[in-house]
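Apart from one protein chain that is not included, each protein chain of the complex appears where it belongs.
Moving on, here comes subunit A:
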Amino acid sequence: MNDQRPIADRPQDAASAVALATVEVTHDIGLHARPSVVFTRLAKSFPCAIGVEVNGDGVWLNGKSIVKIMGARIRKGFVLSIRAEGAAAAEAVAALRTLVERNFDEEKSHARSA
């Protein structure tokens, strides 16, 4: 817990990394059940904290909570800001943005995760 090294000597890791992206939802129905499952599962696969803001309303939802994401009633045309903080933040934001752009891989098979 108590890192005794001088700040300049600490590794440039996790805690300081922040990434942000904005993406418009083009899926016809929006983030209904299955897209929410896919989105939050992908978010949970990253170690960083992930927030989602809907239409710039200033409220950051936990991107790993399907209850929060479903609760936002995200529909076609809504603009999502995805913000990650911590390890692999840039990768997380990129992956999630791509997922939204790809319409949550909806046209692919309903692959089950084991």
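The definition used in the following text is that a residue touches a chain if its C-beta (ideal position, glycine included) is under 8 Å from a C-beta of that chain, and two chains touch if they have at least 3 such contacts; residues count from 1.
In this text, contacts and distances are computed from a predicted model.
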Checklist outcome for this item: Given "histidine kinase", "Phosphoenolpyruvate-protein phosphotransferase", "succinate dehydrogenase" or "ABC-2 type transport system permease protein", the protein name in the UniProt record of the chain not shown would be "Phosphoenolpyruvate-protein phosphotransferase"
Next on the checklist: Touching the absent chain: which residues on subunit A qualify?
Outcome noted: 29-30, 32-34, 36-37, 40-41, 62, 65-68, 70-71, 73, 75, 109-110, 112-113
